[in-house]
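Input: one structure, supplied below.
The complex appears here minus one protein chain, its other protein chains still in place.
Chains: A and B, in written order; residue numbering restarts at 1 for each.
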Amino acid sequence: MDGPDKMDWLEEELKRALAREMPPRDFAAPRRRPAWRAWAAAAAALVVVSAGAGAGYRQYEGREARRDLKLALDIAAAKTSRIQNQLREFSK
Amino acid sequence: MKLLLAAALAGCLSGLGAQQFPMQIDRLAGQASDKIDVSLSGPLLQFAAKFLDDNDPDDAKVRKLIVGLEGIYVKCYSFKNANVWTQADLETIRHHLRAPEWSRIVNVTGDDGTSEIYVRLVEKKPTGVAILCAEPKELTIVNIAGSIDLASLSELGGHFNIPKIPEKKE
Partner (left out) sequence: MSAIEAVENTAIDFNGLVREHQAMVYSVAWHFLRDRPLAEEVAQDVFLSLHRNRGSIESPRHAAAWLRKVAVQRAIDAGRRRKRLPRIGLEEAPEPASFDPRYDPWLGESLRRMVASLPEAQRMTVILRYQEELEPAEIAGLLEMPLATVKSHLHRALALLREKLERRGMGER
């Protein structure tokens, strides 16, 4: 346990079992949400979904939309804050 | 300065929450090393809001901020080298923001680029905001449809509990 050269069989198996995996979707790929998918997600939110699979997909889409919202606001906030700082500098 | 930004405060608004001006600069999209493109129109914005967690302080701030929002559209292009975008590219955007309903309320130009804020007024009421931020290696265009408190928005940035990790020493 104190060093890789002293690992026993279980530790070696744990290394194998816990080897890194790629995520299902490449995060580095540019994400563009096609318009039809956006509207389908919104429409799904207005419909009562009883099937577990449908509800799961809606949850996933919802979390994605929440993430996009926070990203957009964060960028807008950063730029607004930057402009405020620039104005402060100019008013000195 | 806060008064300038507060001038963007809106009362009631009407509108579909659609993007309020074209934000496409295909030439730059092809050259960017990193692109962010978020397009949340009214229904999708409402859908996203359903998944905000009121027990999360950050989400609670977001929920309060988007109360009057009808859409938010952001394009952010980053470039490996400086001076990829040109004034002609900025004019492509500004051209649309010279329409009668838009008024530029902030224009800052310096060594590190140009920053502009526009407000869209309909019947003297603010119904949208445009932010154009052109830095040496980054170009950002934001359109917020609806009403938003820009002063509160600027306070939102950078408050998401991120640890600072010192550089590991050899």
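We take it that contacts are C-beta pairs under 8 Å (C-beta built on N, C-alpha and C of every residue); 3 or more make two chains touch, one makes a residue touch a chain.
Small disclaimer: the values here were computed from a predicted structure and weren't measured.
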Which displayed chains the hidden chain touches across the whole complex: A, B
Where the missing chain touches chain A, by residue: 1-4, 8-11, 13-28, 56, 59-60, 63, 67, 70-71, 74, 78
Interface with the unshown chain - residue positions in chain B: 33-34, 36, 78, 80, 137, 157-158, 160, 162-165, 167-168
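Quick note on the criterion: only the chains that are shown with their structure count from here on.
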Chain A residues within the chain B interface of the complex: 30-33, 38-39, 41-43, 45, 59, 61-63, 65-66, 68-84, 86-88, 90-91
Complex contacts: residues of chain B adjacent to chain A: 1, 4-5, 35-41, 43-52, 58-59, 62, 65-66, 72-74, 76, 106, 108, 110, 115, 117, 131, 133, 140, 142, 144, 150, 153-158, 160
